[in-house]
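Let me begin by handing over the structure; questions about it come next.
With one protein chain withheld, the remaining protein chains of the complex are depicted in position.
By letter and in written order, the chains are A and B; residue numbering begins at 1 in each of them.
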Amino acid sequence: MFWHNFKFAFKTLIKNRELIFWTLAFPFILALLFNLAFARLHDYDVFEAFDIAIVNDESYQNAIGIKSAYSALSEGDEKIFNIKYASREDADKMLENEEIEGYVYIADGQIHVAVKTNGTNQTVLATVSEQISQSVVMVEDIVATDIQRSGGQEINIPEIAAKAMKIVSEAEPNVKDESRVMNIVSIEFFTLVAMACMQGAMISSEMMDRSLPNITNRGKRVSIAPTRKSVIVGSNLLAGYLLLFVSVTLLILFTRFVLGIEYGSNIALMLLVAVVGSLTSTMMGMFLSVFLKAKSGAKQVIVLVVTMVGCLFAGMFGGMKNYFDEALPFVNKISPVGLITDGFYSLYYYDDISRYVVNIVSLLVIAAIFFALSVRSLRRNRYDSV
Amino acid sequence: MIVSKAFWKIAIKNIGTIILYTIILLLFGSINMNTSTTTTQYEAKKPSIVVFNHDERKGVTDGFMTYLEKNTDIKTDYADDDRLKDALFYEDVALALDIPENYHQDIALGRNPEIRMRASAGYSAELAKVVVKRYLTIAQAYAATNLSEADLAAMIDKTLEKNVTIDIKSSVDTSKYSKPTRYFSFANYSILACVITIICLIMSAFNRVEIRKRNLISRTELKQMDRVLLKNCCIYAFGVWLLYIILGFVTIGSDVLWSAYGLLYTINSLVFTICATTIAYVLSKLVHSQSAISGVMNVVALGSSFLCGGFVPAEYLPDSVLAFAHILPSYYYIDANNKIMAIESFDWNTLWPIILNIAIVICFSFAFVALAAYISRKKQKIA
Partner (left out) sequence: MKNVIEVKHLTKSYKSNKAVDDLSFEVKEGEILGLLGPNGSGKTTTMNCILALLKFDEGKIKIFGEEMAPDAYETKAKIGVVFQEVAVFDELTVYGNIEYFCGLYIEDKTTRAQYVEDALKLVGLEENRNQYPKQLSGGLLRRLNIACGIAHKPKLIFLDEPTVAVDPQSRNNILEGIKKLRDDGATIIYTTHYMEEVEILCDRVIILDHGKIIASGTNDELKALAKIEEKVTVEVAELSPKQLGGFEKIKNVAEVSYENGVLKVVYGKGKNNLAEMIEYLKANRISYSRIFAERPTLNDVFLELTGKELRD
């Protein structure tokens, strides 16, 4: 009887176009949209050299150090600038027409940078120009120090200058960069999977509704059949759970292998999040169905709020997670969406799995609470009203 | 009259939908507006860093710390390593730095001691790296010349004072208009959501009534009903638009919007709302069940917002996506908003592209009306 009911439950579920759309198709569509929209948001590796102009007048020609520094930056594979040499007027015109991001000119021995707006490229131009100008000062300083130290002895100025330039250009601080190259955009997809998971509460809620005589007429029909309620409820929920688990797993695999989202390396633990997350979601749907005899509209709203507010707190829509963690730290500790997201996050970012385990255990505890509360109420066999 | 009454009854019954998407607009629109200053407008905002100084504050170390205090925003309260890791991941902290013991002595002795650095991803982190490395590079260069600790620090400071002069040629601070641009571009989603959902719901309700009444009332009366419905749809859409304009004034401030810029945003959004109404009209001919309506609406509204730069600024979208987005009216609406932001002076050259975009949205509207007419004619033949 269990498998008979399971078979039909599964059959009716996969034919329910509305449920399938919201729980299966919609997260996939969102994943695709996310992928398109965020594709370049954190693509720092791709730096493209941009166009600038340099006012090629006498002062520029005389500033030899500056001149060689700029031309060094516009050559080779790692060049930063594409330099156009022009008169001041032409440079102004080019800037006005947005043909260049900015231009450089020398006046009173100083580097001047002219830009139209504040932007990334403008900041790069300004910063690099500042470095060049400081390098010039450094070379001068070092040369001056050497002259001073020589104490009036005969010195070879070009030699000292060359030495100073070598020092400045070769000066490299000993920085040990332990940065981990992480992609914050992954969080959007973690929350998306969590969202898909929790939206699945609608499935189990529907599966419960059809098992209970006080909610649906189909529930009345199965209640008068000579089948244990636990068998009906169990097989219905199992069908819903399996569908949800499969769809969440497909979503994870799709985002991981088709869209190339980074999840960390442990695929088994990754899928364990889907196993446990789907379970929590199923139990939540069961709980909502049992305790809210209200129309499914109310359940939908609750599922939506739990999911979407959870998503917001968990960092969907622009990574505000840490901000919310400071403001309302408990929310992500009890919100299933937050726990699922953090589960993926800790797999991705932490080497040690203790944080992951805390998330998984929390999800299981929440599932157990929903289950216990629901079962207590389900043990009743007769109803006050049907 | 009775048609109008029924129309508004259904609209009021679904007021929850309108409220929901309005709240989404206000909530995410304002988040978007505020974060946009850091993600889209790369102003000289000091990067947040965390420094673990294991050295005494003397000599170069002192100079370095003073320099960091001046040029970065030093955060404390990140002693917990997991907290720091999270903050780095979420880009709340751009960089964490460890200054080793005896740094000031070692550097003066030309030993080039190791500085440990953990940066987050993102622009702010890159900036922080540049800021930190600049000081260390200068220190390293001078250290090679065997200066005393005190001279070294003084020398570095002197060098750092050397700045370039930056001339900003733009007369108008266009960043002032980044907020309304983000707001109105985000409104792409809310306008589509509110207009499509309600109009489709109402039309599908009336279509059911229409079928029932088809035998009872004459063709002309049906046409009359259609006209009344259409009129009410337009009034409703106008109301939605007005609501968003008022909310715009409230959240952005009338000082920004009560201007020629504001007028352009207003006209642009009105034209787009009209277009959204025609889209809703086409969809109402195609989808009838309530669940299908919310599904189609979400795909249309979310899809166009994502693809056209309603959520994520268009300059961060891949070129192929933007190329595709050209077939959607939302693209021209959002693009117009961006162009309005960039206006420096009001003349034919700056206004013409905006007018062109608005005209394209109007053309889309006509195309949708024609499409709707075509669909109903085809359906009538079948029926």
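One rule holds for everything that comes next: a contact is a pair of C-beta atoms (placed from the backbone, for glycine too) under 8 Å apart; a residue touches a chain by one contact, two chains touch by 3 or more.
Being a predicted model, the structure only gives us computed values, none of them experimental.
Colleague: Omitted chain: which shown chains does it touch?
Modeller: The chain that is not shown is in contact with A.
Colleague: Which residue among A:169, A:227, A:249 or A:300 touches the omitted chain?
Modeller: A:227
Colleague: Which of these touches the unseen chain: A:1, A:144, A:258 or A:298?
Modeller: Once the missing chain is taken into account, the touching residue is A:1.
Colleague: Just the residue numbers, please: which parts of chain A touch the chain that's not shown?
Modeller: The missing chain touches chain A at positions 1, 4-5, 8, 11-13, 15-16, 213, 216-218, 220-229, 381-386.
Please note the rule applied: only the chains that are shown with their structure count from here on.
Colleague: Taking each chain's centre as the mean of its CA atoms, how far is chain A from chain B in angstrom?
Modeller: 16
Colleague: What residues on chain B touch chain A, complex-wise?
Modeller: 28, 31-32, 35, 41-44, 82, 85-87, 89-92, 112-123, 125-127, 130, 132-134, 136-142, 144-145, 147, 155, 158-160, 162-170, 174-175, 291-292, 295, 298-299, 302-303, 306-307, 311-312, 316-318, 321
Colleague: Which part of chain A faces chain B closely enough to touch in the complex?
Modeller: Per the stated touch rule, the residues are 18, 21-22, 26, 29-30, 33-34, 36-42, 44, 92, 95-96, 110-120, 122-123, 126-127, 129-131, 133-134, 136-138, 141-142, 145-146, 167-168, 171-184, 187, 315, 317-323, 325, 345, 349-350, 355.
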